[in-house]
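Shown here: the complex without one of its protein chains, the others still in place.
Just so it is clear, A, B and C label the chains in written order, and each chain counts residues from 1 on its own.
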Amino acid sequence: MQYGDTGWIGVTVTLLLVTFILGNIFRAKKGKDLYIRRIAGLNAIDEAIGRATEMGKPVLMVPGLGALNAISMQALLIFAHVARTAAKFGTPIRLCCADAAVYTVAQELIRDVYASEGLADRYDMDSVRFISDRQFAFAGGVSGIILREQTAAAFFLGEFYAESMIFAETANSVGAIQVAGSTEKTQTPFFIAACDYVLIGDEFYAASAYLNREPVLVGSLIGQDWSKVAIMATILLGALMNSIEMRGTTVFERKDGVLQPIAERPMKIADTTFTHLFKPQRNPEEDAKIEREKDPKFDAGAGEGGGE
Amino acid sequence: METPVTPPAMGFAEKLMSVKRHTLYLLLIVATSVPTFFSITLPNKPDQPSIDFFTTVMALPEGSTILIETDWTKSTRGDSMGQMQALLRILMRHNIKFAIYSTADPAAPQVARDTIGRVSEERRAKGERPYVRWEDWVDLGYFPNSEATNNAIATNIRKAFAGKTEVPGVGQPATDVFRSPVLSHIQKVGDMPLLLVVTASKTFDIIVERLYGKVPLAAMVTGVMGPESTVYYASGQMVGLCVGLKGALDIERMMESGVNNPPDKPVVVNKKNPEVVPGFPGDDNEGNGKAYYPTLHLALTLMILAVIIGNIGMVLTRKGAKS
Amino acid sequence: MNYPLFKLTLGVIATVGLYTVLWKENKFYRFWEHAFLGLAAGWSLVALWTESLKSVWWDKMVGVTAEGGGVDTPGFWPYVLLLPIGLMGYFVFSKKHNWLSRVPIGIIIGLWSGQQVQVWWNRYGPQINGTLKPILPTGDGFFVPDTTGMTPEEAAAVAGNLYVSQAITNLIFIATVLCVLSYFLFSFDFKNRFIRGMTVSGRWLLMVGFGAIFGSTVMMRFTLLIDRMYFVWIEWLRDTVLRIGG
Partner (left out) sequence: MNGFFAQVIPPSPFNAPNGSAELWTRLVIALLLGVAAVVALMKAPVSVRKPVVAVSTFCAGLYWVVFFLWPRPVNRLPGDMPSGLVDGVGFWLEDANPIVGNLSNVLSAFLLGLGIYSLLRIHGMRVIKGHKDAFFSAVLLLGILAMGVFGYWDWLDKMSPTGPSLALEANWAFQNRVRDFLFDGLLQEMDAGMFSLIAFYILSAAYRAFRIRSIEATLLLATAFIVMLSFMGLVTGLLDGVIDGIKGTADPGFLDNFKLTEIAKWLRATVETPSLRGIDFGIGIGALAMGLRLWLSLEKTAVSS
């Protein structure tokens, strides 16, 4: 089997991580009370909603600019938790979407929340809105809502880009409590500057496990930790091995995936075992030997038909 | 700016701590407006990523074809247009053909074409050979799905851009781009010496994920994408990187002075590679980089002052509280 | 009033309109905000077909008869099945059948999720490899000697060596990655002093990283503002309205 692109190592590592995660999920399903460290931003959620309830002003939720994927999904799951609390207190909510597919899920999800709380009648489908799928139109629209409705609490969780600063600072100007978290590390510093509580990096992914200690989520969280530990170990081991190897000399050099003898010289990083492992090379000559019969209809001149 | 509009009750320290946002906004508008009317030259020392970018582009063999993914629109004109302009000037002076495509925004090809047109026009004005579409460059257009497009380019570039046509000249029928002088010799993406991304969004992530190892990659990114893309530059997944206005300015300066040039007393030193790269001294190498740099100074100064003042205020009030 | 001037002027007015929100939310801003949202939505409707469905769906489904020597593309009829699947999403407002909307959603999510498995290594493998920096010095001397005036051989030798200062830098690099990673370990309750120290310093190192991001981002944000000002003062006022040197 030829793994032309990744080499066997890539496949192996990926599968290892997958096993860690799934393995722990199924392990945790057996149900043990598992530890998760404190995440400040998430304890603030109820406080923020409480504040909004006192002031009788709406709670704003923005799942970011991203299309429908795990990130916006995760954001919506956290918002479901927020919406549940808000529903109990009868606090009005505003959920502003920048993607129609996300909007669809949000409608479904939030309606479910209200229904499951037996408050279906309280649910106003206009509280979940599609604003615009164009970044700055979205930014303009949301800050318009923040300013006009004077939202008392704001949750910005998901994939945020430049607009993060517009939201955070506008919400701050109306004195809203803000909980923010973005998988976009470039935006995190701005949230840190303007928001009260910030989820950094994959604290965001840990959130739902932290909020509702479901075995599946907690298990997966443990699996993620194992994976991180594995990476840390690899880095330690690799760095040490590279250091030791590079103190020595080599009489081989890898050219096109083949080790060729050379005059003895000090090791370079490119000669180390780990580099060979991580950067598999294919031998173009060997590859060129693989020949296939041509399709008679093929016209070398033009681009091929069926430009998928 | 130590004189904000605040109720007289406040002490000096409190005043420093509570400058109204509107005051700051006003000051910023002034700071960014006034200098635009003047042309000032400020010292600047190119960064290594920019140097690598410049030398990589300068080293491209004459007449070769490179692929450019251009993913910026008017909204990031300030950063990207200066970069693209500098890039195009170099490419055109070295007769390097290029094919552009976009995956971020439907409006991206338009701004790219405008920029190419402008640079080509300035060549015509100088009596140099203008860059001709179809002969020297082709526009492959906009592709809505960045992942799919770059995956396709990685697996089979001819299929990725199949069916794209251009009009070779007045009165001629639209023709398959792969029959153009630009792309006729390209069978796979590896046949190109470089794939360049001029982007204001995360599209270079996708490029690296899908195309790393298939073709050398270099990027011109907006200041905000800088830190993220630096990760790829550091890990060697990108051969060159030009970040933000500073990057554009770096390139402009190197176009003027060259790298390790003159050898005896170089203006710009490339620590990685002693090879001498002459620039285009005397040619018009200046662009947005030079035009905006002084204003940037003023704006940054304002910001730094604001922060310092705030902190002084805080320290003073603390002292007051203690005594 | 000629078209370019008209176009630029309206552009300037719109920009100013949006800027007024800096003072406070007002009717002028509200007008431009809603105009903005309207135009954006309209454009999305146009782009929906012209930039997206036409090329990635319709043309694929019915095929293309290529001009100019291109190869004809036959139609690939299974694409039509996407229509009913996609339209299932519209059941979301139905009381009875809203679950159907979960099918297209599920497919979109599934596609994204599967791809994570595919791209993980391409993206992080090289980064892990890039982190494996040597931390034991091979060259004697603390600092990298200056190579100017050396023969290429000597220079190469220097470049090949790892001096103490570089080794320390590499050590810090690796330590940073490890500390930051340890900060993101959620399920371990660390009793060990050392590891606690790691996680705390991890958070501090993150702040250093964020500071750097902030610094470089500020440059870009200001550049955009400067560009706007350039647009208003130079391109519009000086070159178009007053026609000075334009």
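General observations
In the analysis below, contacts are C-beta pairs under 8 Å (C-beta built on N, C-alpha and C of every residue); 3 or more make two chains touch, one makes a residue touch a chain.
None of the values given here were measured: they were computed from a predicted structure.
Put simply, the hidden chain is in touch with A, B, C once you look at the whole complex. Within the set B:A148, B:V239 or B:V267, the residue that contacts the chain not displayed is B:A148.
Residue in contact with the omitted chain (choice from C:S52, C:T138 or C:N161): C:S52.
Looking at C:V164, C:I195 or C:A212, the residue that reaches the missing chain in the full complex is C:A212. Although one chain is not displayed, subunit B still touches it through residues 19, 21, 24-25, 28, 32, 42-45, 47-48, 73-78, 107, 110, 144-145, 147-149, 151-152, 155-156, 158-160, 167, 174, 187, 227-228, 230-231, 234, 246, 293, 296-297, 299-304, 306-307, 309-311, 314-315.
In the full complex, subunit A contacts the hidden chain through residues 1-6, 11, 14, 17-18, 21-22, 25, 67-68, 70-71, 73-74, 76-77, 97, 99-101, 103-105, 108-109, 112, 126, 128-130, 133-137, 139-140, 162, 165-166, 168-170, 172, 183, 185, 189-190, 192-194, 200-202, 204-206, 214, 216-217, 220-221, 223-224, 227-228, 231, 282, 287-288, 290, 292-295, 297-298, 300, 304-306, 308. In the full complex, the hidden chain is touched by subunit C at residues 3, 6-8, 10-12, 14-15, 18-19, 21-22, 30-46, 48-50, 52-53, 56-57, 60-65, 72-90, 92, 97, 99-100, 102-118, 120, 123-124, 127-128, 131, 143, 146, 148, 169, 172-174, 176-181, 183-184, 202-219, 221-222, 224-225, 227-228, 231.
Simple rule for what comes next: only the chains that are shown with their structure count from here on.
Touch-path distance (fewest steps) from subunit B to subunit C is 1.
A simple rule picks the central chain: find each chain's mean C-alpha point, then take the one closest to the mean of all protein C-alpha atoms, which gives C. Looking at A-C and A-B, the interface holding more C-beta pairs in contact is that of A-C.
As a whole-number value, the distance joining the C-alpha centres of subunit B and subunit C reads 14 Å.
With each centre defined as the average position of its C-alpha atoms, the distance from subunit A to subunit B rounds to 27 Å.
The set of subunit C residues that touch two or more partner chains comprises 66, 69-71, 73, 122, 126, 129, 209, 213, 217, 221.
The multi-chain contact residues of subunit B, meaning those touching 2 or more other chains, are 75, 162-163, 176, 179, 224, 227.
Subunit C contributes residues 18, 21, 24-25, 29-30, 33, 36-37, 39-41, 43-44, 60, 66, 69-74, 76, 89, 92-93, 98, 101-102, 104-105, 108-109, 112-113, 116-117, 120-122, 125-126, 128-129, 131-136, 138, 160-162, 170, 174, 177-178, 181-182, 184-189, 206, 209-211, 213-214, 217, 221 to its touches with subunit A in the complex. Of all the residues in subunit A, the ones that touch subunit C in their complex are 5-6, 9-11, 13-14, 17-18, 34-37, 39, 68-70, 73, 101, 104-105, 107-108, 111, 125, 131-134, 136-138, 140-141, 143-144, 147-148, 162, 165, 185-186, 188-190, 192-193, 200-203, 206, 209-210, 218, 221-222, 224-225, 228-229, 231-232, 234-236, 238-244, 246-247, 266, 268-269, 272, 274-275, 278-279, 299, 301-308.
For subunit B in complex with subunit C, the residues that touch the partner chain are 22, 25, 28-29, 32-33, 36-37, 75-79, 106, 142-145, 147, 162-163, 165, 173-176, 179, 205, 208-210, 212, 222-224, 226-227, 231, 234-237, 243-246, 274, 288, 291-292, 295-296, 299-300, 303.
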